[in-house]
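First the structure, then my questions, so here it is.
What you see is the complex with one protein chain gone and the rest in place.
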Amino acid sequence: MRNPQLDKNGGLQHLLTIDGLPRDVLTAILDTAAPFTEVAEREVKKLPLLRGKSVFNLFFESSTRTRTTFEIAAKRLSADVINLNISTSSTSKGETLLDTVDNLCAMQADMFVVRHAASGAPFLIAQHLAAMGLDHIHVINAGDGRHAHPTQGLLDMYTIRHYKKNFGNLVVAVVGDVLHSRVARSQIHALTTLGVPEVRVIGPKTLIPTEVEKLGVRVFHDMRAGLKDVDVVMMLRLQNERMQGALLPSPQEFFKYYGLTADKLECARPDAIVMHPGPMNRGVEIDSAVADGPHAVILPQVTFGIAVRMAVMSMLAGA
Amino acid sequence: MKIHIKNGRLVDPANGIDAQQDVYIAAGRIAAVAAAPEGFVANRVIDAAGLVVCPGLIDLSARLREPGFEYKATLESEMAAAAAGGVTSLACPPDTDPPLDEPGLVEMLKHRARHPNFAHVYPVGALTLGLAGERLTEMAELHEAGCIAFGQANMPVVDTQVLMRALQYAATFDYPVWLQAQDPFLGKDGVAHDGEVATRLGLSGMPVSAETIAIATILQLARDTGVRVHLTRISSAAALEMIAAARSSGIAVTCDVSINHLHLSDQDIGYFNPHAHLVPPLRAGRDRDALRRGLADGTINALCSDHTPVDDDAKQVPFSEAEPGATGLELLLPLTLKWAAEMRLPLGTALARITTDSARILGLPAGTLTVGAAADVCVFDPHGSLRVTRDKLKSQGKNTPFLGMELPGRVRYTLLDGHVAYESRP
Partner (left out) sequence: MLPDAERLCADLAESMRQGLHPDTALVGIHTGGVWVAGRLHAALGLKTPLGSIDVSFYRDDFSRSGLHPQPKTSDIPFAVEDRPIVIVDDVLYTGRTIRAAMNEIFDYGRPSRIDLAVLIDRGGRELPVCPRWAAQTMQIEPGKSLQLERGETGVLTLRLIDA
């Protein structure tokens, strides 16, 4: 079975997940992103690469932040950007996901940026496009269920490389609600593919997915032990609906045992960086003193995110 | 109509026959085997040279989708699929719309099935009204209308007190109860086996304990009530061990497995293939291997297709939203042969699991070519093959994880009550 995001020549046709992408493809994306960071400093923050192309932001699950960064990236590439926030109620009126896609294809779409609550939804779209012979239309997964958020994973790798230069000698910890996190999965695949020798996940057993160690990570339930000597701390967002109930007793107890505080951060290396995909729950997964402190690289992540998304869009559109 | 099937390799597991013997059919029954009855003059001679002649297959789970889901499949389309698959008897689960919870519906189904007359249809009646798990159905009335057992299809009985009473009531009349073991809470959100694949794909996992906890409950209640219980479509090695232990401690329990779980594991979900979304979920490779051994050694009594035709609209959605199930009537024989070949089993042992052994669970004197039995016969070419494509499938459901595969065996003739219900060219 061919990886549906690669074309016949092994080039990138869609970006659906980092799982299974060759290392040189990941490196090429990071290398390509570098010159795009400079564009933000220009008088005219615009490149003509996607001039005349139509990028559809297809958001079946609302997310202002992610949609905005994709919108900025596409607009800086001179694309026409059309935002569609499709609530599940309108799809339940009878039009299926693929009906929507077919309609937009008829409007000469060139690229779909897809956010969906169901894992695998962007694969369904990519497979449908292939079945229809629409190979010129590209799909970028902007987050599907718990499965993947590849551009977030890539921008995190860009950030790590920016501060740490090499991946080959790092210890990286991913902390919090790994079970429900598409970000965590993309980070784990990216880190292991790029050769990080030790990737750890830290969290209570209710938030660590079954057999996650088979993805190449070490599991810690004690945060201090898990943070010992790490170079990079990647915090995850804890969704409100998970904070109380059968997964966790309360946000307070979670913060006490798994929230990142300056005190716990002392277990990490002195030059450790702290990352968060945003939006943060201050006082739940991260203390404000850390979020705003010298180790945090959370805002640079956002800036790099635009360059990484520009790079991905350019590489796909030119393919 | 008198039919003479000659030169074939007769495989009749119930009678321990695997030899080149002719079969003689008259008045819808097996008139003789090996030697012709005196004065037998055939209206039709079927030359079965190079072919296998065996009892018509018996499928313990085939959804015909009527009433209520005619847009997914109809009796006509699915019974044609049964005949094309060599299946002459099938049990259909009660999860129609409305469910088979009143005698009128069962009578109507039996009546409707008589018209295409491609297979004997044995409804499994609903154990509770509307399959809601709250009130008992009129089991005795349903039984008179033709239900051969009672069950809940894939719907749980959440309240164990209701379950216990349903089993007690069924035991009163010695009706068998067929249950799919899935804990209603642990099984609530899961769409894939809780393991590496689900973790990797970000699919909600269903732990093996969803099955084993339900089995533990059912076995305990079976012991207490003395009901004959049949566990449908078990999925895990752990379930198999529990059933074997229960049986050796004297509990009357039988079980079956589906063709999908016999051949596939969660790895076959691949890139979110919605055809691999099944209930119960495809489990790990080691579970599948245990099921394959369990069916071979008889711990698992029978193999079924778990035929569930689903319309394309319900499958062309993201994996977790896809309606579970796979079409299977036409794949039952090929996948039995594939399993037998891979396990190096005698053909008779393998065919027993879809003929005489399933007949025993149905409580019917079918699945054999004994003289005097109904002439339900399947004649197939063991060296032929079936390429599973949308075009080839007669079932209205084109949904199967085996789509695109080449499978062994090709049905050449299906006889129902001594009439040719299906035949194909060599």
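Side notes on the structure shown:
Letters A and B mark the chains as written, and numbering starts fresh at 1 in each.
Please note the rule applied: a contact is a pair of C-beta atoms (placed from the backbone, for glycine too) under 8 Å apart; a residue touches a chain by one contact, two chains touch by 3 or more.
All values derive from a computational prediction rather than experimental measurement.
One chain is not displayed; in the complete assembly it touches the shown chains A. Here the missing chain is touched by one residue of A:Leu6, A:Leu47, A:Ala289 or A:Val302, and it is A:Leu47. Check A:Asn3, A:Thr32 or A:Thr210 against the missing chain and you find that the one touching it is A:Thr32. Taking the whole complex into account, subunit A touches the unshown chain at residues 28, 31-32, 34-35, 37-39, 42-44, 46-49, 314-315, 317-319.
One rule holds in what follows: only the chains that are shown with their structure count from here on.
Separation between the centroids of subunit A and subunit B, computed from CA atoms only, is 44 Å. Those residues of subunit A lying in contact with subunit B across their complex are 1, 3-4, 19, 96-98, 116, 118-121, 123-124, 127-128, 144-148, 182, 185, 209-212, 214-215. Of all residues in subunit B, those touching subunit A in their complex are 194-196, 198-205, 207, 270-272, 313, 316-321.
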